[in-house]
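Right, I'll just put the structure down here and ask away after.
Only one protein chain is missing from this complex, and each of the others stays in its spot.
Per-chain residue numbering starts at 1, and chain names A and B are given in the order in which the chains are listed.
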Amino acid sequence: MTTDRTSVLQRILPWRLPRNPEPYWNPYVAGVGLGLVLLASFVIMGRGLGATGAFSATIAAGVNQVAPEHAHSSEYYIKYVGDGTANPLKDWLVFEILGVIVGGFLSGVLAGRVKKSIEKGPNISVRGRMIYAFFGGLTMGFGAKLARGCTSGQALTGGALMSVGSWVFILAVFASAYVVAYFVRKEWT
Amino acid sequence: MDMNAPFFDFGLFGEGTSFIVAFFVGIGFGFFLERAGFGSARKLAAQFYFTDLTVFKVMFTAVVTALLGLFWLSWIGFLDLSRVNLLPSYPLPQAVGGLIFGIGFVAGGYCPGTACVASSTGKLDGFVHLLGMTTGILLFGEVFPYLINFYDSTALGEVTLGDAIGVPSNIMVFVIVVFAVLGFVAAGRIEDRSAKKLTGEP
Partner (left out) sequence: MKTTNRNLAIAALVLAALALVAGESSHRVSVDPKEFAYRIQNELDHMDPLELSEWISSKREGFRLIDLRTAAEFAGYHIPGAELMALPELMEMKFRKDETIVLYSEGGIHSAQAMFLLWTKGYNNVFMLKGGIAAWEADVLHKGDTPATKRPHAPDSLSVPRTLPKKPQLREEERFRREC
């Protein structure tokens, strides 16, 4: 009797009760799902996915709020603020990334994988991991801006469209990540 | 068949609705990223230690799925491929950007999309990663005037692999799919071998 009630409660309020996280999906099935989402975006909007652009737009909006003169005199930010009439946040990618956050949460909740945690290997401290996370993010963000996109926009979208620059990007990412992996092995292994 | 897609280009709805579409597309995107396990930096990084090649499998499968979808929907006349936005190619800055991105990817453990998914499923390191990324973007904005010539160099315009080497798109599709399947078989073998190494099997 108690087990029945527990399992019913688990269905309704999965994040309330301790629960074993479900295993991940078959990667190929998840890949097909992802590919279909990408395809739907092409068919409905005539464009693919993206992520970095959402952050760029949000940051541009922030900079414009805090230091509008700088935003309007910068060759970089002018692309986002324009003549000041359009709000940089009115951007397809901004809404898309909000969806990504919600979708990730939804999947996590349904699978019992939402938990306050820190992903790290066994041989590194939390502090060490956080330093890596921050500076890794910094480097990654800089690289993404230089490459005009990230794995979502360039690798997935540009990959499916067979765009030359996108394929060059993804090969460069894998090449450098494999090399650098050796140097950061203490973080993960 | 009459061409109907991309729907937005054919005026089926306006900009406001497109933002709602964006939101739902994003939900799908984030959902499948998390399903695949990409909310975990350890799983993402494992790709580069050959122990778990999910990154390769998922990404390449997604590309192949969309690639085949684009080809066939265009072929039957439903989708007007000429109206799908092809990203312009700038191979040099994109290669260098990719190299830099790769460093950050394996050191930080996430890419922008997966960092969002990680953050929304409670990973604090994912959130810190996003903070770092924000800083990186701010930094880029400040040095951009000095990089602008490099940033715009090797502007090839909108060009596909097929265009570049003079191969028709249907052959490109076939070649890519075959390579993908071969790659997946190889990935399976590599993972098995890594697993055996861990358990000490011969």
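Convention: a contact is a pair of C-beta atoms (placed from the backbone, for glycine too) under 8 Å apart; a residue touches a chain by one contact, two chains touch by 3 or more.
What you are looking at is a predicted structure, and each value in this text was computed from that prediction instead of being measured.
Would you indicate which residue among B:Leu68, B:Leu92, B:Leu131 or B:Leu147 is in contact with the undisplayed chain?
Touching the chain that is not displayed is residue B:Leu68.
Spell out, residue by residue, where the missing chain touches chain B.
Touch with the absent chain occurs at residues 3, 10, 15, 61, 64, 68, 71-72, 74-75, 77, 80-83, 85-88, 152, 157-159, 163, 168-171, 173-174, 176-178, 180-181, 184.
For chain A, enumerate the residues touching the unshown chain of the complex.
The list for chain A reads 26, 28-29, 32, 47-50, 52-53, 56-57, 75, 78-80, 82-83, 86, 90-93, 148-150, 152-154, 157-158.
In this text, only the chains that are shown with their structure count from here on.
Where the centres are mean C-alpha positions, what is the separation of chain A from chain B, in Å?
Whole-Å distance between the two chain centres: 10.
If we count contacts the way the header does, which residues on chain A are in touch with chain B in the complex?
24-25, 27-28, 30-49, 51-52, 55-56, 59-60, 63, 74-77, 90, 92-108, 111, 113-121, 129-130, 132-181, 184-185, 187-189
Can you tell me which positions in chain B touch chain A when the two form their complex?
Interface residues on the chain B side: 5-9, 18-37, 39-43, 45-49, 54, 57-67, 69-70, 73, 79, 83-91, 93-113, 115-126, 128-142, 144-145, 147-148, 151, 156, 158-164, 169, 172, 176, 184.
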